[in-house]
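Here the structure is laid out as structure tokens; the discussion comes afterwards.
All protein chains but one are shown at their positions in the complex.
Right, chain A next:
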Amino acid sequence: MTPSRKREKGLVRPYVVTDGRAHPTRNTFDLVTLVIAATDRPLSGLSPEELRMMRLCRPGALSVAEVAGHLALPVSVTKVLLGDLVDSGHIITRAPVPAAQLPDAQLLQEVLDGLRARL
């Protein structure tokens, strides 16, 4: 018998995972919000999915989308669980790294033209 490596999908339904809730306690999550596990919190009393999240996030920051992917849960359900974990202090969120401001293409073109004219 080869043990399965993947958790059976569809056995535990999402409403059991969130205990029937669909609204996250806070509306601060985005697909790319980074979540980091706090290491100083006790893990007792967490549901199996929350424990798996803590395990996933412990080694470093993960985005919400990645957490949802690893847990094979819908993103919206993941947000509900993450909201609970943030409330209990198990998880810290960090806004996504903003894309660097790209310099104006026209300005670059002018610099290039100026350099060519000079050399």
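Criterion: a contact is a pair of C-beta atoms (placed from the backbone, for glycine too) under 8 Å apart; a residue touches a chain by one contact, two chains touch by 3 or more; residues count from 1.
Simple rule for what comes next: contacts and distances are computed from a predicted model.
Remark: of the listed names "Molybdenum transport system permease", "DsbE family thiol:disulfide interchange protein", "histidine kinase" or "Heterodisulfide reductase", the one matching the undisplayed chain in UniProt is "histidine kinase".
Looking at chain A, the residues touching the absent chain are 1-16, 18-20, 22-24, 34, 43-44, 48, 51-52, 54-56, 58-63, 66, 70, 74-77.
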